[in-house]
Every structure is written in C-alpha cells, then in structure tokens.
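One protein chain is absent from this view; the other protein chains keep their places.
Each chain carries a letter (A and B) given by its place in the written order, and its residues are counted from 1.
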Amino acid sequence: METAIFLIFAALALGSALMVVTHKSPVYATMSLVVTLFSLAVMFVLLGAPFIGALQVLVYAGAIVVLFLFVLMLLNISKEEHQQEGQTVHRWVALLGAGAFIGLVVPLLYRAAQPRNAGVLTEQFVSIREFARDLFGRYLLQFEIVGLLLLVAVVAATVVARKPPAAPSGAPGADSPVSEVEP
Amino acid sequence: MRSLDLLWLVPALPIAGAALNGLICLFWPKAGKATATLIGVGFPGVSMLVALAAIWQYLHGTNPAPFEQTLWSWTTGTFSIPIAFLLDPLSVVMLFIVTFVGFWIHVYSAGYMSHEPGYRRYFAYLNLFMGAMLLLILGNNFLVMFVGWEGVGLCSYLLIGFYFDQSFPPQAGRKAFIVNRIGDFAFLTGMFALAAKYGTLTYSKIFPVVVGAPEALKEHYALGLTFAGFVALCFFIGAMGKSAQIPLYVWLPDAMAGPTPVSALIHAATMVTAGVYMVVRSNAIYQLAPEIGTFVAVIGAFTAILAASIGLVQNDIKKVLAYSTVSQLGYMFLAAGLGAYTAAVFHLGTHAFFKALLFLGSGSVIHAMGGEQDMRKMGNLRKFMPVTFWTFALGTAAIAGVPGFAGFFSKDEILHNTAATGHWGLFAIGLLTAGLTAFYMVRAVAMTFFGKFRGTHEQEHHLHESPWVMTVPLLVLAVGAVGSGWVGIPEILGGGNSFHHFLSPVIADFSNRLPEHAVEHPEMAASTDWLLLIASVAAGLIGIGYAFKLYGRGEFGGASWARRFPAVYRLLDRKYWVDEIYDRLIIKPLGSFSRFLWKGFDDTIVDGSVRALAWATELSAEGGRLTTTGNVRHYALYFFLGVLGLFWWILRS
Partner (left out) sequence: MSLPNSVPVSWFLVLAALLFAIGVAGALTRRNGIGIFLSIELMLNAANVALVGYSRLLGERTGQIMVLFVMAVAAAEAAVGLGLFIAVYRQRRTIDVNRLNLMRW
C-alpha cells in the first residue's frame, strides 16, 4: 500500500518537476510546481513528518507559489522568448552536469541508506507535541533568528520593489530610470 | 721639495688636460682653438718638465735604488693592488722617450691639425693617450700596467677612427681594437696565473721571489709548459697584439687611417713598443723559459722580414712607414727573445726618435700635398720643403743603419747578440731585413723628394714648407735620430756601451742560482765582431745604393723587377693575402657562427620561448576573457561545475 502511494506520488513529483523546468509558460510552470509540492507533502507524511507535510501545503503551495503567481501577473510575462544563438552548448553542459550529479550521488545515497533501514515509526517521533518542544526548546534562538530574517526580508522586498520616487523636475544629472511601468 | 715626489703629476697632468679639453668640448663647443692648444700642449709640456726633473734627480741621486711612490692601495680581501709608480732605469728610459717625443709630437700636432675640425677632441684624445701610456710605463705592478695598456688601446681606437665621418677609419679602429683584444685576453690570463701563484702583481715582490727560487717556475704548469713558459707565452701573445707581431700585426697598417701625428706617436714611437717594454720588464720570467724566448725571437725575425718585404712595394708613404714599424718591432722582439733585453730597449729608444721623425716628415709632406699620400704623385719635393727633406733624410739614414746614426748602433747591437748566441739563421734574416729596410726607405725618399714633380699643377702651386710649429719638432727629433745611438756605442768602436750598463740592474741575474744562465752577454772574438759589423753596414749600404740606382732619377726602376717576377710582386703587393686568409679562416666562420647563434639560437630558442610564453599567456587570457560573459547563468554553471568537481573529489574513494 505505502509502496504504491510512494511510487505514484514520486512519479507525479518527478513528472511535474520536469514540467516546471521545461514548460515555456511561466504560469504553467508555477502550477506544475504546486503539483510537485503537493506530492512532496505526501512524501513527508510517508516519512513520518505529517506536520512538515502540512506546512508544505500551507506555506509553500499556499503562500510562496501564490506570491510567484502574483508577480507573474504583475509583470505580465506570458512566454519565454525564443532561444538565442549559442545557447545549445550551455544547455548541454548544464544537462551533462546534472546527469553527472545523479551518477555521482544516487548510487552513494542508495548504498548508504540500504544497510540501516529505518526502524519502526513511533508515535512519539511523529507527534507535533514533541516537534514543538524541540522547536521552542532546543532551537528557540534559531527560531527567533529566522523570524528576524523574515522581518528583514519583508522590509528589503518592500524597499527594492518600491517604485522609485520621481526625480525633481529640472534637476540636472538626476538619476532617472529608463522607463517606468504603470501599475 | 724633491721633484721625484712629483712623479705622480707626470701621468696626472695629461689626464687632467684630457678631462679639461673633453669637458670644454662637451659644455662649451664654441670655445676657440687657443685654449685647446694651451691645454693640449701645455699639460704634456709641464708633464715633460716634471718628468725630466724627476729623471735628473734620479740619475744624480745618492741612492741608486728604484724609486717607488704609492698613492693609495686598492685592497679586496687579502689581495692588494697598490696604485703606485716606479722609477728604475727601464722606466727612466721609457719615461724620457714618451714624454719627450710625445711632447714634440703634441707641438707638431698644433700645426698639423690646425685646419681640421675636431681640433679640441683630437687633443683630448692625445692627452689621454699620454696619460695612459705613462701609467703603463710608470706603474709598479702589472695591473696598473694593464690599466695603461687598455687605456692606450682605447685612445688608439679613438684616434684611428678620428675621421669618423669617413667609412674606412672607424673600421680600422675597430680592427685594431678587436685584434688587440685577443692579445689582451692572453695578457690577462698570464696576470691571473701570476696573481694565483704569488698573490701579488707588484714587480718588486714577484721578481725577487722568482730570482730567489727559479726552480719553482720550472715545474710543469699547463699546456705542456712550465709555469715560467706559460706566463711568458701569455704575456708574449699580449705583446703580439699591442706590438703588431705575426699573426696579430694586421691592424697596424690599417691604423694609418688616423692623423699622421697619431701614427707617429702611438703607432710608431710609444704604444706599439709597450709589448717590448712588457717583455723586458718580465725578463726574469722569460729567462726561465728559454723555449718561449726562442719562439719570441723566431716570431720577431719573421715579422721583421715579412713586413720589410711588404714595405718594398708600397706606394703609400705612410704604409711604407707602417710596415717599417712592424719590421723594426720584429727586430726588438728578436733581441728580447734571445735575452738581449738591453739591446731591445736600445733599439726601442732609437726607433722612437727616428720613426717619429719619419712619420712627422711624411705628415709634413702630406700636409703640403693637400692630403695626398701616394708617392707616385710626388717627387722633387726637396726643392720646396728643404727642412722636411733634410730631417727626413737624417731619419732614413738612421733607420737604414748608416754608421754613426742612431739606428746603426742599436741594430748592430741586436745583430751582434743574435750572432753571439749562435742563432745564425736568425742573424741572416736580420741582415737581409736590414738591407731591405735600407732599400725601401731610400726608395721612399727618392720617390718623394727626387726626380720630377708628378702631381697636379694645383698641388704644385700650393707646395710649401711647413710652418715652424711643425719644423721645429722635426729638427729636435732629427737631433735625437742622429745622436740617440751615442749612448750605447759598443766597446769595439771605442764606446763604453753605457746604455747596457745603465739598464743592467733591471735585468734579473740568475748567475748565482742557475749557472747555465750566466752567459748573458757572451764574448766573441773581435775579428768576428768586426766582420759582423761590416756585414751589417754593407747590407745597409747595398740597400741604399741599389735603391738610388733604381729610383734616384725619378724613375720607377722597381717596375722591371715587378715585370720579371710578377708572381712575387703580386704576393708582396697583396701583402701575402694575410687579410684575405684571416677573413676566410676566422672572420667568415665566426660571422656565420654568430649568425647561427643569432638566428638559430637567440631568435628561435631564447626569443622563441619568451614569445611562446607571451603567446600562451595571451591565449589563456583570451580564453579566460570568453568565459567572463557577464551572463549570470554562465557564472552559475561554472559554480555548479566547481561544486560537482568538489563532490567528485570528496567521493572519489
């Protein structure tokens, strides 16, 4: 039963990941990413981390991907432009590198995890209570730091994405942008 | 104050004069000629007066020991070179010749060069030469001698190439310099050997040790020679270059490209005799290497006859004198090689006077002829320039060995010693050379001063006796050419041979240590001596008489000989093809080898490797530049490939 679920969702995750990488339209690619994220949420549950799976759905699929879609809409980007000359070498080197990565890592991972297969899942391992105890106990400081990081990120994103103030008219040498987008 | 203590001024004054004239030349080129003359002639003049005073005081001093004056010492580690001057009988003779003849040639130059551009430069060089020559003869060690030796070589080069705007003189200067360099190399090698063995180069420290322990120099050293033989050979090769002996004589005839007073001073009277001076100075070593001595004598004899035979057919008046100089230098080495060192120096002294006189006379002739040097275009000049003619004739009589004149005594001394040591073959060569010398000199006199004038009307119109500034030196030197031999009248003619006795303290005496060396001045029967004397006089007179017969009436009587023996004439006219042989055997192969080093080694291998390095750098830079596209994706790819490589490195086991 679990094996079947794993195989189905693994295939779904890989297939939709390929879609993310290859699809011309950014919107379709983003939607494929949502599928991948959902599949991975199932994986987390299978691995005995249901809380992570829930967060995956809520935070990733619900928040981050929506942010992507929002930006896409804002910038109104529909299709990727046509391939330019001289891109094929780059593409092949990148694919070859990725292949080499798989060749290097997969056998190793497979071998490493094989002899010590995980033991039986315990209730304690899966429980949110224990997770919360860890998070707000041992890792409280790190948690707070991450919170600070998110705050900084929010401020930074606001500053960066803000529409630059219009240069005072008649001020020579003012650093005005090439063009401005009407929101 | 003793004038001996002013000895250092003797070389210092001409050097100061050279520096002064040189500086004025550089910074005040518009300066008039009067100051150039004043400095250029005045400084050597004062130098001569100081030298004469020092010589006078030395000769009349109570202490007959050699006088040494140390200015300072140049020490490196344990090896010390004193910058010091030495006055002993040998340097007294040389000092007198160099300052006296040198000064009068300076005076003469003031007239001869008066219309030439580069007047001040000329005097700067000439003064520098005087300074260097005086260093050479006054130095109390071989290194100071070498400094002077190189200095005179430099001045010789500068003065041969004085007319640097023409094509030939600079070439001749280079030739002189390069040929001399071969000799200098050997001279240096000899000095190194001496310094390595004795740890010093000072005469007064080496020679007493040599005399004290002559056996040490008889041990095998290098090249199958004893130590004495090795050093003697090295020094003689050095002398070959400077004093124009076979095979390094080829530069001297070409050196006539310089101004005539230069030929008189440097290439006849003083510099070229430096080799003789050096050999005589190192006589202690040469006495211990009799095999090298014989070699020196043979080279000298062959140089003498070879140069004399070439001189027979020369038509350029200066070339005749140049080959004559080479020939006379051969005489000196003949004497020095056979151990007759005083005879060599004696001939050196008389030769300095009469050869300087002859060169100055020829200069006077050339001056009058407007630069013409070809004797075939002269003739009958005795009518126009009597002073020049008579002084030239006296010089010719001196060199031809007419009894009573200077050359007679010195040449006879050499021939006497050659015969006395039993070298009859060399004696025959010397005798023949004496005859040839008389012949070509009288031929030159006849062609120049007798017969009809064969130049253009223009030249004839301008013929004139030279001004007094040129004739006075001629007269002074003529007195020397006649009388300088009288200091060494041999005993057989009723003289005391006082010159020989004066110089004998300089000659190392091995009679206590090595009995076989005792025969330094062998006795011979008076009748044999008379016979030799008569033979030598006869050789000279036959040469004179035959030359007059052939050329005396203004005809070229030698032409009939040339017609009769065309091959011989051609051989002599082409100077035995020596220059051509050297060109083919040495210069051409050396040139091709150098070209190979240039093109084959330097250009391809040395430069090639540098160029390859530059090329590789450029190529890698070009390649590197291509990777810097500015495209972030490319950078991301490099980053990923790097991470991949790290992965492989970590996981490679």
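As a working rule, a contact is a pair of C-beta atoms (placed from the backbone, for glycine too) under 8 Å apart; a residue touches a chain by one contact, two chains touch by 3 or more.
A quick note: this is a predicted structure, and the numbers were derived from the prediction, not measured.
Trainee: Which of B:31, B:178, B:597 or B:636 sits in contact with the chain that's absent?
Mentor: Missing-chain contact among the listed residues: B:636.
Trainee: Tell me, which residues in subunit A touch the chain that this view leaves out?
Mentor: Residues of subunit A in touch with the missing chain: 1-3, 6, 10, 13-14, 17-18, 20-22, 26, 29-30, 33, 36-37, 40, 43-44, 46-49, 51-52, 55-56, 59-60, 63-64, 67-68, 71-72, 74-75, 77, 80-81, 84, 87, 90-91, 94-95, 97-99, 101-102, 105-106, 109-110, 112-114, 116-123, 125-126, 130-131, 134-135, 139, 142, 146-147, 149-150, 152-154, 156-161, 163-164, 177-181.
Trainee: Which parts of subunit B face the unshown chain closely enough to count as touching?
Mentor: That gives, for subunit B, the contact residues 625, 628-633, 635-637, 640.
Note that in this section only the chains that are shown with their structure count from here on.
Trainee: At what distance in angstrom does the C-alpha mean of subunit B lie from that of subunit A?
Mentor: Centre separation, subunit A to subunit B: 97 Å.
Trainee: So in the complex, which bits of subunit A are touching subunit B?
Mentor: 90, 93-94, 97, 100-101, 104-105, 108
Trainee: Which residues of subunit B touch subunit A once you look at their complex with the stated criterion?
Mentor: Its residues touching subunit A are 633-634, 637, 640-641, 644, 647-648, 651.
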